[in-house]
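Yeah, one chain of the complex is gone here, protein chain that is, but the others are all in their spots.
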Amino acid sequence: MIVGQRKPIQEIIGMLKGIKNILILGCGGCATVCSAGGEKEVEILASIIRIDRKKKGGPVETKEKTLARQCDTEYLEELKDEVDKYDAVLSMACGVGVNFLADMYPKTIILPALNTSFMGVSEEQGVWSERCAGCGNCVLDKTGGLCPVARCSKHLLNGPCGGSQNGRCEINPDIACVWQLIYDRLKGLNQLEKLQEIFPMKDWSSSLHGGPRKIVREDLTL
Amino acid sequence: MNFCSQGNYDNMTNPNEPDIVAFCCHYSAYAWSQDLQNLPRLGFPENVRLEILPCSGRISIIRLLKAFEQGADGIYVAGCKDDTCHNVRGSRIAKKRVDYVKNVFDQLNIEPERIEMFMISREPNRGFIEAAKEMTMRIKKLGPSPLKGK
Partner (left out) sequence: MNSASNLKKVLASGQFAVTAELGPPKNADAEVIRTKAKLLSDCADAVNITDCQTAIVRMSSIASSVVMMQEGLEPVTQMTCRDRNRIAIQSDLLGAAALGVKNLLCLTGDHQQFGNHPNSTGVFDMDSIQLLQMVRMMRDEKVFQCGEEIKGKAPDFFLGAAANPFADPFEFRALRLAKKVAAGAQFIQTQLVYNVEKFAAWMKAVRDLGLHEKCYILAGVTPPKSIGMARYMKNNVPGMDVPDHVIARLKGAKDSKKDVQKEGINICVDIINMVKEIEGVAGVHIMAIEWESAVPEIAKQAGLLPRP
């Protein structure tokens, strides 16, 4: 899933300066699953905003709503009859939702309440970590299913570097050295020979470095 | 002492006393009093409105925030001592939620001391009464909620 985190409260409050009628819009997709921008978090953020305004003596109307997703036209269309009523929509979806709202409602101020962090997993309750960098050119068949692009701090393809010690990454002992994990896994699979080949320089044009990406599936378009 | 029906935190008590909402674990609340009706006689302050939860771990962040939004000057949660929680980690979960709201208050420049977690032994003791008194004293010093009078 896409994992996000609510922005610091003061940053959100700063964005809302002068805005009196806000739609706080949750997302029922990833943002709900990672407890950053679902129904519950919408309720909390709305209350925080009201408390702040009440303290400062500034009036505010907060409307709380959570769509099934914010990355599909059909759900965003649910807003079309009401979006004009608000001074701004504060989206609690990932950056994708914020963008898509802005694409769709050109006359409405759309603001982000989250920082979109990464594509990752929920390791355990309250702990998320990155697994995929969306580079557009998957190498996992060669690395035992563990991604050096996303999980090596220098995205080395011929690792591990000289800073790998006791299975930890040199930049932060909280980070596992993915190349140690790859080594251990390939050893267990009797595939260590895979690590002896030189991994050629990566084609980054399929990643963000090649410009914004798009997929058109002729078999699916109407 | 007052009981508030869920979701209604309007202060019905003396306007000169701080309005405090207490969310209390069923176990710790009964431990001292045996019967909640005994509480005023035992010295439980009148201005504290009790809301009894089956376990302090059931408290949600939004209930804490709403109690404050609706006019409470102070809020606290009373649960079992960390290692004696009937539901193993209910009071620990409650503490995390109280800490979350403390942090929100801090970021909004509201005194974080307006909200507190008390972990009280389930053995019969005065802890439950003391917590209510301590909170009343504390909020008296801090004065009314900054949301009031604006």
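For reference, chains read A and B in written order, and residue numbers begin at 1 within each chain.
Just so we're on the same page, contacts are C-beta pairs under 8 Å (C-beta built on N, C-alpha and C of every residue); 3 or more make two chains touch, one makes a residue touch a chain.
Fair warning: this is a prediction, and the values are worked out from it, not measured in the lab.
Chemist: The chain left out here touches which displayed chains?
Modeler: A
Chemist: Using the definition of touch stated at the top, determine which of A:G28, A:G134 or A:G167 touches the missing chain.
Modeler: A:G167
Chemist: Over the whole complex, note the residues of subunit A touching the chain we left out.
Modeler: That gives, for subunit A, the contact residues 153-168, 170-172, 177, 180, 183-184, 195-196, 198-202, 204.
Keep this in mind: only the chains that are shown with their structure count from here on.
Chemist: Which residues of subunit B touch subunit A in the complex?
Modeler: It is residues 61-62, 65-66, 68-69, 104, 107-110, 146-147, 150 of subunit B that touch subunit A.
Chemist: Spell out the residues on subunit A that touch subunit B in their complex, using ranges where they run on.
Modeler: Contact set of subunit A toward subunit B: 8-10, 40, 43-44, 47-48, 50-52, 54-57.
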